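This report refers to the structure that appears directly beneath it.
Missing here: one protein chain of the complex. Every other protein chain is in place.
Chain IDs A and B follow the sequence of writing; residue 1 opens each chain.
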Amino acid sequence: MADLQLSGVSKSYGTRKVLDSLDLTIKSGECFTLLGPSGSGKTVILRLIAGFETPDEGTVSIGGTVVADAKRALPPEERRIGVVFQDYAVWPHKTVFENIAYPLEIAKTSKEKISENVKKAIDQVGLKGLANRYPYQLSGGQQQRVALARALVTTPTVMLLDEPLTNLDANLREEMRFEIKELQRKTGTTIFYVTHDQEVALAISDRLAVMDESGRIRQTGTPDEVYEHPVDEFVHQFLGIPNYIPFEIRDGAAHISAGQDDATDLPITEAPPAAFRGSSGKAACRPMDIQMERGTEGAGMLPAKVLRLSLLGPIVDYLLEVGRIQLRAQMQTEEALARGMIIEEGCECGIRFTDLRWFDAKGEAVR
Amino acid sequence: MTFGKKFNTANLVLVFSILVLVIVVAVPVILIFITAFFENGKFNLAGVMKVLSDPDTYQALLNSVIIATGTTLLSTTIGTFFAWLVARTDLPFKKTMKALFLVPFMLPSFIGALAWKVLLSSRAGYINKLLMAMFGLENAPIDIMSLGGIIAIESMYLFPFVFLQVAGALERMDPTLEESARISGAGLGTITRRITLPLVMPSILAGALLVALYSLSHFGVPSILGTEKGIYNIPTKIYERIYASGGSFGAIRVGTILSMILVIAAALILKLQDVLLKKGQYQIIAGKSMRPMVLKLRGLKVPLLIISIIYICITVVLPTVTIFLVGGLKTYGLTFELKNMTWNNYLKIFQWKMTKDAIWNSIYLSLGAAFVTMLAGTMISYVIVKMKVRGKFLLQFLGVLPFSLPGTVIALGVILTWSGKFGVNLYNTPWIIFVAYIARYMAFSIKSNSASLSQVSDSLEEASRACGATHWQSLKNIVIPLIKPGMISAFFLIFLPALRELTTSVLLYGPTTRTIGVAIYALNEDGETVRAAALASIALIIIFVGETIIRKFLARLDQPRAKVQE
Partner (left out) sequence: MSQLKLVDVTKRFGDVIAVDKLNLDVEKGECFSFLGPSGCGKTTTLRMIAGFEDLDEGELSVDGKVISSSFKKYYLPPEQRDFGMVFQAFAVWPHLTVRDNVAFPLQIRRRPKQEIAERVKMALQSTGLTHREENYPGKLSGGEQQRIALARAIAINPKVMLLDEPLSNLDAKLREEMRFEIKDLQKKFGFTIIYVTHDQAEAMALSDRMLVMDHGVVQQVGKPLDIYNKPANKFVFSFIGLSNFIPVDISEGKATIKGAAGVASQAAPADAGLRTLMACRPSDIDFFERDGGADPHAVEATVARRTYLGDIIDYKLVAGESELRVQKPRREKGPLEGERCRIRFNRTLWYSAE
């Protein structure tokens, strides 16, 4: 299997510089996701690897060999990569079988081998019995699987997936997400997956990179690393509900910034990390890490008012007002019912922060 | 491993495409412009004004405007009325009625004019004779050979332009737009006035402008119903001048000056349509299919159905039957009794050289032109839609140019270009008609193929490249199969109009290169009404059979398996 590497890659469209000296390395055999908001340039990176775009500066390498630089580029058909497009790009005038067989036909494979490999691919993606159907006879999810099978049938060393799940409904998204991961594990293909959906990214990746709107990569790491230890505010809020708590340091402890005219003191029990410099910053607490009680007695409890309670199925979501800031807390419905935490809107309760993240005035994480 | 960019091939195709369009389209237009404004190498505006203020040509200009205005107003009214009837009421047999309202499209309007001349000319019109006998009148009550007559007949055959647009818009309109008005308290009248009509207006106007453009450029009806009485519009005036002077350059020059008026008018109309369509580019098309609000006609149901059927009979059945009957007369003017009828004329059509040649010429010229135009149009469209090269705006501009050029203008331009000026003289050969057809229909081919190509999303081609196929392989395996239905329908949509057209070939024909349209016209001019009618009948049969076969063929092609995904 091959690794992918972009070194010092820059790309502009007209006057807009989308990528600026970007470096990115994807290890052989890993499932790597590039996560970023729409328009951040992540699709451009995918197209550079595929060969549909060429870099203005820098090099693109596959398996250790340079396939593109500012002067020359290997055309897409010679790069031996499987690509799954966002709109599936399944050819309407060919059957499922013919779609999947196409790359093998182009490679002049023998008829028997084609038949064998295509049947295998069809089984692999769960489309048995549909070989002779046309795309218009298939559902969105099935078409997506045809696209997957077609990309896999030549057993490529690298697969590129461009937001392949956005057009599917929630249940199907979940299913396909698992299937892609399963396939990757079985075949050991290097996968480069591009998406704006952090749920997918966290669920399938061995490693992921978070990119911002200006095309800069903020952090790379395992899902656990990036979620648990985000390197700055952007990464933290991109991966989930941020719940920022602005604070000031007074007498060596952090206090929630309440504004000059508000006399209430809201101390944060957990102390900021020793390495914290500066007199103010933001703390952050994930919704499920905000512990809630009916009363405000107890160490570290702060008073809060429930502005809104929403039952979101298995999860109860609270919009809380703490001092002057608003935070979202969540707990599983079962727990809420068991502990009598279905609180009426407008009522008071007590909260405690656990597992805080700390960010300095510049927005960078401090540990 | 082959490194490299496909720089050279792409640019080569671009240059070739530009060359084609320049030769076929740009040069004729430029020459017209030059000939009109430059006399003896000097810019001569005075000469232009002289021609325009000549009472004779001035009158033709005025007539053109009157006819176009009248036709547009009448067609729009008729078209909108029937469209509303079909799309928004509970008129019975809607599907049949909709199909029937489109039949006038199939009838070449000059053949219709011929039939109406036979029926309602002041001298020998059959209906006039009937009315005079019935009511004891001295003079014929209706004279179809008048401005009013021209307007009426043109409207009869042009209203489908408006009908199609408006019916389509009404049917596709999102019903919740009207439902939300209803729940807001509005009754049907208010809804129609404040919601439906404004939203459909862009389609009405688009259809109306198309009618206006067509009418200004039209030769057939004004020539059959007007020339005898000295009523000319611009195309017939141009023809008259050139014909009368035996093709002298001076006459051609007058022709080019008048053409400029046509071109400017056409360009204005197209620009107006563009502006209106952009402004009214409302997303009114429905996603879910729900039935729109339908007016219950109740007591009016039967009368309106009858009116519609009568209209169809008058515009379609009556002229067709007339043509066939007249073609079977032994001599023109006789009554339609069995003893006066014969099959002879019809048989003669296939024996007489003039008509035999005309049929053959039309068939191979239109087939050939359609084929070439289809291919060229596809190539040029591909460059415009899919290739990322600089300079394709030039192609886009040149490609759309012929749209604003009426057939007469193209014919003149082609005469100027291919009569020896550049060492090639095609005049009086079938080739000059061939080239004119290509110029005439190129814009349509480009537009149609561009539409099919833009429905083939880039990712379909890219997916093929990612599967290991080269650019050419991807074109062959993916793009062409997907646009083939579009290409084929473009082919037929060029072949059929070319087969029956008159406006262009009437200025370009030589003694051996008559087309069907020209032959019918020439026979009528020579007073051979019966022969003209017989040939017209044969033409109608060919057209009808052709359209039906092609429609069935296209319907089979259009099956879901070939449906393109966006």
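Everything that follows uses one rule, which is that contacts are C-beta pairs under 8 Å (C-beta built on N, C-alpha and C of every residue); 3 or more make two chains touch, one makes a residue touch a chain.
Quick caveat: nothing in here was measured; it's all calculated off a predicted structure.
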item: Of B:Leu45, B:Met134, B:Ile183 or B:Leu338, the one touching the omitted chain in the full complex; value: B:Ile183
item: Which residue of A:Val67, A:Ala147 or A:Leu202 touches the chain not shown here; value: A:Leu202
item: Touch with the omitted chain, as defined above, among A:Phe85, A:Tyr134 or A:Tyr227; value: A:Tyr227
item: Residues in chain A touching the chain absent from view; value: 178, 198-199, 202-203, 223-224, 227, 239-240, 286-289, 308, 310-314, 317, 330-335, 337, 342, 354-355
item: Interface residues of chain B (partner: the chain not displayed); value: 174, 176-177, 179-187, 190, 194-195, 198-199, 280-284, 286-287
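In the analysis below, only the chains that are shown with their structure count from here on.
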item: Approximate Å spacing (C-alpha centroids) for the pair chain A, chain B; value: 55
item: Sites on chain A touched by chain B in the complex; value: 50-52, 54, 72-78, 80-83, 85-87, 89-93, 102-103, 106-107, 134-136, 147, 150-151, 154
item: Sites on chain B touched by chain A in the complex; value: 1-6, 457, 459-460, 462-471, 473, 477-478, 481-482, 560-565
